[in-house]
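Below: the structure, in C-alpha cells.
Every protein chain but one is kept in place in this view of the complex.
Chains here go by letter, A and B, matching the order in which they are written, and residues are numbered from 1 within each.
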Amino acid sequence: MQSDGRYFGKMNVPTGNVLRYVSGAEIESLDPQVSDGQPDARIFMALYEGLVEYDPKTLQPIPELAKSWEAGPRVDEFIFHLRDNAKWSDGSPITANDFVYSMRRGFQPDTLSRTANLGYVVKYAEAFNGGKVFVKKGDQFLLAKDFGGAEEAPAAPFGPETEFRKFIRSPERLTLPGDEKKRAKAIDANPQLKAAVDGAEFVPVTANDIGIEAVDRYTVRITLRQSAPYFLGLLAHQFFRLVPQQAISKYGRQWTRPENIVTCGPFRLKEYKRYDKLIVERDPNYWDAANVHLDRIEFYPVEELTTIVNLYKAGDVDAFLNHSVLAAWIDSIRKYKDEYMLFPEAAVSYYGINVTKPPFDNLKVRRAFDLAVDRVALSEYRKITQPLFDITPNKVFPDYDKARDKVGEEIRNEKKLTPDQWKNYFGFDPDQARKLLTEAGYPVQKNGDTYSCPSFPIDKVQLTFNTGESNKAIAEFVQSQWRQNLGITVPLQNMEFKTFLAFKDELQYPGFSQLLWSGDYMDPNTFLGLFYGQHNNGDTGWYDPKYDKMLDDANSELDPQKRYEMMARAEYYALDNCIIVPLTINATNWMKRPYVKGMYPNPGTLHPWKFVYIEHDPAKWDHDVQNIMDETDPIVAAELQQIKRTQQPTGPAE
Amino acid sequence: MSETLEPIKGVSPWRDAWKRLIRNRLAVFGLAILGILIVSVVIGPSIIYWTTGYAYDFIPADNDLVKSMPPSFAHLMGTDEAGRDLLARVLQGGRISLMVGIISTAVSLIVGISWGAVAGYMGGFVDNLMMRIVDILYSIPYILIVIVLLAVFGGPGTPHWITWLSDKIGGEGNQGLSQIFLLFFALGLVSWLTMARVVRGQILSLKNQDFVMAARATGVSTPAIIFRHLVPNALGPVIVYATLTVPSVMLTEAFLSFLGIGVQPPYASWGSLAADGIKNIAFFPWQLIAPGVTMALTLFSLNFLGDGIRDALDPQTRKF
Partner (left out) sequence: MAWLVVTLTWGLIRIAPGNFYSGEKKLPAAVEANIRAKYGLDKPWYTQYGMLMSNVVRGDFGDSLKNPDYSVNEMIAEHLPYSATIGVLAYILALVLGISAGTVAALKQNSGFDYGSMSAAILGLSIPNFVLGPLLVLVLSFWLYLLPPARWGGPSALIMPVVTLGVIYAAYIARLTRAGMLEILRSDYIRTARAKGLSETSVILRHAMRGGLIPVVSFTGPALAALLGGTVVVEKVFALPGLGNIFIQAVLNRDETVVLGIVAFLSILIMIFNLIVDVSYGFLDPRIRFE
C-alpha cells in the first residue's frame, strides 16, 4: 500500500497475524533472571510468565499464573492461588514448586542475576544472594532486633500454619557477611556483637531460608521482611517470571540454547539468529492460547535510531520501541497523528550533584545552580519531554500526585512562603540563584546584560554525560542557562558509556553528571529509592538515615493514600537537600502502524503480547492516537475482563 | 652572425616534472578545483560571517524557524538540525578535514622517512630488525586497533601531554581539540609503514653511489649523510606517495568521525557532518549531500593531482 500522505512512508499491511517489531539492542541472554535491559524485558514478556502480568494500559498487576491472591494483614505476606491448567512449552504442568524453584534460583549467587536486588524485600533474599551467614549459639540463632534491628510485632495468622511459616515468621535472624575478612571487620567494629559471637557457629543462609513456600500444589505464599505495598506490582518483572527447572538442571547455563529452551509464556521460541532476528510463535501449550491473537512475532534487534526509522518508513516493520524518534525529526513526524505516540513515561533525567566534592558540598551553591535552570524552556527545546521539578515524575502516578500536592501545601505553610514564592521554590528563580551563590562566597557580578562570577572555581566543576545526541543537546542547553543566569560557563565532558559509568560510580566527577532513571515498577518508591541506603544508585554521595527512615515508615503504612503522603514528605526532604538538578520527564516517543492494536503507550512501554492483534479492517484502525488511552478496544477489554474476573480483591488494598 | 652564446641551462628534474605536470590536463583540472576549494575553505567562513553573520557554530535565537531547512537563497546548502548554516559548517569542516589530512600525512612522512632511511642506510641486522617490525605492524588489522585505541583514549583516559597541548592551543577545557590531536597521531602512525618501505627502497638504491662514498670519505657524520644527502634525493616517490596519502588519511578520519570516535563537537569535519547527515537521511537528505559531495569533489581533485604529479615525476612508472 503506497503512502497517501496520511501515513509515514510506505505501509505494508501484513496479510496474516504477524507482528514485526524492532526491539532495540541485541539481548544479553534468554534467561529472564540474568539480563536487565529493556529490550530483553519485552522479549521475556513473550516467552515467560509470572504470578501476575502488567495491564496493557496501566501496568497495574493483573492475574496471570496466579488466578487470585490475598494480602496479609500487614501487607508483608501474600498468598497466591495458581491456575491448575498452566503448562510449560514442553507440556509439563506448572505448579507451586516451579515458583519456589525459580525464586530460589534467581537469588542464588552463581546465577549472577543483575536484577536480584528488586526482590530483596523478600525475607532473607538479600542475605542469601549476598552469601551471608546466620549466627548460631547452641541451638539458638542470634536475632537482628538485639543488634539494632527493629522490634517486630508477632505475626497474625495467615494461611496454614506450617513448619516453614513458623520459621519464617519468627523474629528476623541476624546475618553477617559470609566472607571471613569482612565478617571479622564487622565483628570487631561492634563490641556487643563481638561478645555475643564468641563461641558461636556460622551457618550459611541457604536457598531454603528465603521467604517463599509452596503451601500446596497450587498455592504459593511469599513472606517479606517488611511491609511493601508495591510488591504486587513488582512481581510482573522478569526476575519473578518462571524459569524451567527441568531444563536448567539438565543443561546448566546452556538451557537457553534454542534446542534446549523451555518456556511458559504465550509464545515459544521459533528461531533465533543473534543481531539478525528473534522469532516467537504462539505456544499451543499455553493455558490461554485460545486468546493469543498473533501467530508470530518477529523481533528485530536494531539499535541505530536512523535504521529503525528507515525500516519503518520503508514498510519493513510495524512498530518499534520507545525513545526512537530523535528530537530533530519530531516536527516532521508529529503530523502522523495515527502513528506517533508521545506520552509521559516513568523515566526521568536529572543531573546528579557530587556532594562530596567542594564547592558542591555547600547547599547554597547547589540550590543556586538548581534554580538557575529553566526547565520549562528546556522541555520546549527538547520537544519530546516534560519539565521535571521533583524526583518523581508527575502525571504518571495520579494518586501520588494528589498526595504530593497536599503535602506541598503543608510544607509551604511550614516554610511560611506565599503561594507565589512556593511556585518557584523548586523551580526557576535566577535572582534567588544569584543571591544564594553570592551568599555562598562567590559573588555574581552584572556587566550590562550578562553576568559573571570570576571567583567561582571553574576547575572544580564539570558537566559529565555519556555520548548521545540528546544528552549533548541537553548539556549544551543547561550550560548556556548557567552562563546566562550565573555567568559561569561549566565545561562539558562527554564520555563513552562504560567509561562514564565507572567515572560516576566512583564519585570521581566534579560537579554534575547525568542520571537517567526509569522505574522498575509502577510506584514512586522506585524513584525515591534511588537515594536510599549508603551506596545508592543516585551516585551523588548523599546518604541520610533520616530519609531512609522516612521511606521505611511510609512503606509500613497500610493506608495507600497516607503512605503516599509520607513518601511525599520524604521527597520534599530530599529536595530540600538539593542533591540533584531535576531536568525532564521522558516521553514514550515511538510509532506503530494503525493496524496494530492492543499496544499502548503506557509509562513503561511494556507490552503484554497476548493482547496485541492485527486489525485487517481499515475502518477499525487507530486514529488520532493521542486519545488511545481513553478509548476502549472491545477485544482487549473483553480479554482483560475475563482475566481479571478470577481475582476478587481481599484484604487491605495493595 | 653575432651569436651570444647563452650558457646552457641545465634543466633540473624538478622543472622538467613541473612542465610535464602543466601539460596534463586532468591534473591541472584537479589542481584548479583543489585551489578553489582551499581558498573557499580558508577565507570562505570569514566571508560568510561578514556578509550574513552565519558561523559554523552559530545557533540563531529563533532557531525553531530555521531548523533543518532545505537549500535556499538564504542558506545555499540549507541548515542543520540546530539551525546552523550548512555552507558555513561544510567550509569549516573542510578546514579541519584538510588540516587533519595534511598534518597526519606530515607525521607519517617524518616517521616513515626517518625509519626507512635509517633502516636502508644501516643495512644488515638493524635493517632487518626495523623492517621486521614494519612487517609485523603491517599485518595488524589496523582498523581494529584504532577503534580500540580511540574508544579507550577519548575521554578521561587522554594522556596528560595531549590535553596540555590542546589546552595551550584551543583554550582550557576545550576537549574537542585534544581529540583532534589524538586523531593526528592515530592516523599518522597508521600510514607511515608504506612510507618507510618506499624510502628504504630508495635509500638502498642510492646508498652505493659515488656521492655517498665521497661524503663518507670526507668524514661527514652518519646522520648527516642520511638526512642531508640521501633523503633529498629519494624524495621523488615520497612526494608521490604523500599526495596519495592525504586523501586516504582524510577518508580514514571521515570514517572515524562517522563512527563517533573522530572529531568531536564543537568542531566538525566532513566525516562528522556526513555522519550527522546520514542520521537524518529519511528526513533531510541535503544534510548528507552537501558535505558528501564536497568531500568527494576534494578527494577527486586530490587524486587527479596525485596522479598527475606521479606521472610528471616519473613518466615511466605508471603503476597505478
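Just so it is clear, a contact is a pair of C-beta atoms (placed from the backbone, for glycine too) under 8 Å apart; a residue touches a chain by one contact, two chains touch by 3 or more.
The model shown is predicted, which means the values in this text are computed figures rather than measured ones.
J.: Touching the left-out chain: which of A:A41, A:A116, A:V220 or A:V355?
T.: With A:A41, A:A116, A:V220 or A:V355 as choices, the missing chain is touched by A:A116.
J.: Just name the one of A:D316, A:E476, A:D552 or A:D576 that touches the chain not displayed here.
T.: A:D316
J.: Determine which one of A:A150, A:V376, A:L501 or A:A638 touches the chain that has been left out.
T.: A:L501
J.: From the list B:A74, B:V126 or B:A296, pick the residue that touches the absent chain.
T.: Residue touching the absent chain, from the options given: B:A296.
J.: In the complete complex, which positions of chain A touch the hidden chain?
T.: 2, 9-10, 26, 28-31, 36-37, 109-110, 112-114, 116-117, 120, 126, 129-131, 253-254, 256-257, 273-276, 300, 302, 304, 307, 310-311, 313-316, 496-503, 505, 516, 535, 537
J.: Since one chain has been left out of the picture, which residues of chain B touch it in the full complex?
T.: 26, 136, 139-141, 143-145, 147-149, 151-152, 155-157, 247, 251, 254-255, 258-259, 271, 274-275, 277-278, 281-282, 285, 288-289, 292, 295-300, 302-304, 307, 318-320
Just so we're on the same page, only the chains that are shown with their structure count from here on.
J.: In the complex, go through chain A and note every residue touching chain B.
T.: 9, 305-306, 309-310, 313, 326-329, 331-332, 458, 467, 469, 472, 491-496, 499, 503
J.: Please give the residue numbers of chain B that touch chain A in the complex, ascending.
T.: Listed in rising order, the residues are 67-68, 81, 151, 154-157, 172-173, 175, 260, 264-265, 278-284.
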